[in-house]
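Just one protein chain is left out here, and the rest sit where they should.
Labels A, B and C are assigned to the chains in the order they are written; within every chain, residues are numbered from 1.
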């Protein structure tokens, strides 16, 4: 039987999408439930959510679109940004390269992987790749690098600095490429003191970027910001063609209205980051220093095989990778719903 | 600017997805909101929803999958049922042929249209097409008919009889084709006294069929029933590759659990059908006989140009088609949320 | 076993690709066989062939590409001309709609069929379709008409007039569409006294058109003319990606050099047209008037079932269609290789 058919219980600090919606979001969905509105995102909540996001990005002309899933938003948008002969450059740990079941390739595009550094693609590596490509006389037989896929924060919870993103923008200018940033966990980056990249920076540097809701307190939903709408013409039809338009589009509008009112989006990020920092410090005190230096809502530690099995048995955190020396890297993910008790449970088991 | 970016108000009896969720569904989402569960449909609510649907279909071995959108469920499933060299036969009014922006073709498959009869594909027309195809010596140069796409009820609110579906099943057997039924509005068919096709019949006749939630009282979501799971191997991965897996999959599980408890799904259908029947009778009494003889939740009438403009101005019902004689066909769609007042508003405007 | 694996004998006047190459073409391939040249069309013969074609089209800036197969050139080029959300409008008898196994749909695009008139799409029908599309408020959910596919001559051997092609060009201007003409049998159109459309006209009206070699005396090969090269950027890479670049590209260059020297291309067309005209007249004299009024190298007649069987038994001409009254339409196709004897054989059998 297919793997999707089994059923298992919840995991402590296993992910940031284990619960439903942040209470404030849920409240809005309840409040507006009986209202009647036109479909496919042409309602007033969606219009207002787009306005609020434009305002937060200081980009009044941006187009904003809403999706339900992260794999969908990545594949549809990259497919629209890329020309048919182009591929997308990404770190080998990029979500599109590893855990989206080949969605980008299904759309006809190669994911060109370069070795990542704690989840980050280095502008220097990227520059070298492009330079070599354009120096190769047989390049017309080779997939053209057409876009950069970055995630902020990365799959390892690390952050790109503004200087790094500017370096990618410069590469885009030089080689006519697009910059796409996957912000599935963007709330945690924006709320992070170490972060120097604002929504306005993203809007001024990217061809498109996402503002995640699924992992950041929404019931469900992701937003796509396209600072220059001409970059993605007829994008509603493109989304529809991919089955990515929700008939009851206002559900996404209602949620993003709330996320971008009274600073809720960043507040959700801040709460989770603080929990993660507390956990990280306590783990280090117990002899488990962070395996990756990450300032956001994910904490990675290395444990021996026996400890690993104990954590898994008690449904505490998740498997990340098996190391050559027989040890394991385990990941804990915090969210708005993480509790002091969750942290204590983890510590107690170690 | 893209058409998706504008915003307009709600329409009376314009569609069955204008409001949020049926109160009983919303209640369940609220009740379970704080619970923690594993992702991607591996939670216990999704497991139970699959069980309830299997039970309702009297098909204990069926695989059940949940999607968020109807275009998505049609395109992904047909893509998986069809071999690369096959196309799908459908009535020319079929939703996949007209209003899904070419999603099936995006997946590489031709939609082969035959003239519909009040929205229905006729088994006789279908048989003739297949017979001719297999008599053609150049058929290896021609797209092979690989599946039938039917909708129950159809886009015109009409119903296939059990005898008709059996005729299609027989064609499938003879020509090695698949039978796929789009049940986006299935609740209205199931609740209809004229209907003689049960969920168990669908499970015994179809290779795959859908049970719509978006247009039948759910907040969002569609279920896919695959009576013989081997027909769609590795389907979780196929869905993931299409961006069709919701990380917080339990949201779909919770909703379908409720829809298939205490007969809610059919109750939603019944209420709406009754409102539609009331409206239809009142319209006929006022001199507007039904343009299509439909027993479900949609009512079609023909009006002159001036009446059409008046209805549109007052946001009553929706444009369906412009006729050659200058008149218009207008559609009214009922739902669980339709009120006596809605019906009165329409009648008052005529 | 697959249908492609059986083997049968040759057919008299069955097609215009039954023999090898016109002797003058073969001679050139022999003469140049031992020469060494760079690959993938970067040789001097291909360069010269492109120049000769540009000259014949009076279009010095055109890009010219060479392919091996007609289905390939249609699918790759239409795929490149169309945006992802667009489909191509064609007559229902169009080769892409009927006998290319769904190659255009494989590339993700819908073929939107309108009823043809002796194989021709009517500008009036096309205009009406586009007008209705843009008047439809739900058009963002519907495949956008993005190009016209015409064949010159058509699959029925009929011709578009210059006035008709100008009408299509005007529709393209009005609705931002592309005009693509499949010239698989273009030699027969160009050589036809009734024809008023020159290569220069095609170059001034089309976004892309093909000059067929396979059915017009070449050993193999088709040429694509793109009057404005910017319409198909990076097209070499696009072709490569579709496996449509011949490593020994000079073979195509050598052949098209010869076809466009000393008027060979039109001479091949003229010879075949004359044979067809002779056959057509003789058939009419014998009581078999043309079923379609065609001035090029194809002749269609209607015969009763017994005559049909006799023709097929003697391998004379090919099945075209079975008619409702039990009769058959048979097609005879002339070429440079058709002989007086071939014509006599057909007449003798009737």
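Criterion: contacts are C-beta pairs under 8 Å (C-beta built on N, C-alpha and C of every residue); 3 or more make two chains touch, one makes a residue touch a chain.
In this text the structure is predicted, and so the values were computed from the model without any measurement.
Peer 1: Could you list, sorted by label, every displayed chain in contact with the chain left out?
Peer 2: Taking every chain of the complex into account, the missing one touches A, B, C.
Peer 1: Looking at the whole complex, which of A:100, A:155 or A:266 touches the chain that is not displayed?
Peer 2: A:100
Peer 1: Which listed residue, A:24, A:143 or A:349, touches the chain dropped from view?
Peer 2: Answer from the full complex: A:143 touches the omitted chain.
Peer 1: Among C:91, C:106 or C:190, which one touches the chain that has been omitted from the display?
Peer 2: Result: among the candidates, C:106 touches the missing chain.
Peer 1: In the complete complex, the non-displayed chain touches which residues of chain C?
Peer 2: 1-12, 14-15, 17-21, 23, 26, 29-30, 32-44, 46-47, 50, 63, 65, 68-76, 100-103, 106, 214-215, 219-220, 229, 233-237, 239-248, 251, 337
Peer 1: List every residue of chain B that touches the chain not included in the displayed model.
Peer 2: These residues of chain B touch the chain that is not shown: 40, 79-80, 83-85, 140-141, 144, 233-234, 236-238, 240-241.
Peer 1: For chain A, which positions touch the chain that isn't shown here?
Peer 2: Within chain A, the residues that touch the unshown chain are 3-4, 84-85, 87, 98-102, 105-111, 137-138, 140-143, 319.
Everything that follows uses one rule, which is that only the chains that are shown with their structure count from here on.
Peer 1: Give me the step distance from chain A to chain C, shortest route via touching chains only.
Peer 2: Graph distance in the chain contact network comes out at 1.
Peer 1: Could you put a whole-Å number on the gap between the CA centroids of chain A and chain C?
Peer 2: 49
Peer 1: Could you work out how far the Cα centre of chain B sits from that of chain C, in whole Å?
Peer 2: One centre to the other, that is 41 Å.
Peer 1: What is the distance, in whole Å, between the centres of chain A and chain B, each centre taken as the mean of its C-alpha atoms?
Peer 2: 32
Peer 1: Touching two or more other chains, which residues of chain C qualify?
Peer 2: Residues 84-85, 140-141 of chain C each touch two or more of the other chains.
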